[in-house]
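Here the complex is missing one protein chain, while the rest keep their positions.
Let's look at chain A:
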Amino acid sequence: MSNKMSKPTIYDDSYAPLLSPWRVKAKITAIFLVIIIFLMFSSWRTGVDLNELIWGFTNMTQITDKLFPINMAILGPAMNTLFETIHMAIIASTFSTLIVIPVSLLAANNITTNWFVYNTTRLIMNVLRTIPDVVLAVIFVGLFGIGVFGGIVALFIFSLGILAKLISETVESADMQPVEAMRASGANTIQAIAYGVVPQVLPQFTSFSLYVFEINIRASVVIGLVGAGGIGSLLMDQFSFNNYGAVMTIIFVIFAVVIVIEYISGKIREAII
């Protein structure tokens, strides 16, 4: 008590504000409560049980026993199909990167002022993006037959959807003042875009293209599982032969290649941004 008395009193009657208004605090608390309620409700509905999770892990040893020792004989075919997978990813990424240029301009509201064209392009791209890569692969393998070609088309559509969204949003955030200056000096629309917008979006464009290439490497493994060629198909074959040693080798190869490609493309992206 005496201690309190001796303290400086200049702030005693002053108003100490909250760091955010109480309305904001109440809103954040409410959002957290809703999330917790959703979490509890969905675990109750789906019957998620922590015991099951722990018991499940005891089966792990059975699987690891089968996976090891790894089968090195599969390494040759694994490497061959791996290159096929990388080729698929490169071709699909390159074509989607080229096609996305006009598409992303049509899907950017600062470039495309025509309401109908803008919304139609957006709608098509949104629909494309809702289709999972595996479903696309099933469709195009069905159309073009088992093999690499269907896989490439599936990857192309898949990455076009992602790129169109990312790049059209980058275009929309571009500074339009230089474009106005160029239009005012007699440049046509294409010139104003090429000279005023492209330099602004080029670093992100390159970065997103590399990012999509990374995604395509992983996605091409997955779609290989449904017969779209590449290392994924080899993985599926070995699974069906219960050849788990070979499966583990293939998993290691995929793991290594994904790490290496992500490292390289990460470095390139760091350098350009």
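Following the convention adopted for this analysis, a residue touches a chain if its C-beta (ideal position, glycine included) is under 8 Å from a C-beta of that chain, and two chains touch if they have at least 3 such contacts; residues count from 1.
The rule is short, and it goes like this: contacts and distances are computed from a predicted model.
Name of the non-displayed chain as stated in its UniProt record, restricted to "NAD(P)-dependent iron-only hydrogenase iron-sulfur protein", "Phosphonate ABC transporter ATP-binding protein", "Thioredoxin" or "Spore coat protein JC": "Phosphonate ABC transporter ATP-binding protein".
Residue in contact with the omitted chain (choice from A:77, A:178 or A:245): A:178. Of the listed residues A:94, A:109, A:191 or A:243, the one in contact with the hidden chain in the full complex is A:191. One chain of the complex is left out; on chain A, the residues touching it are 175, 177-178, 180-188, 190-192, 194-196, 199-200, 202-203.
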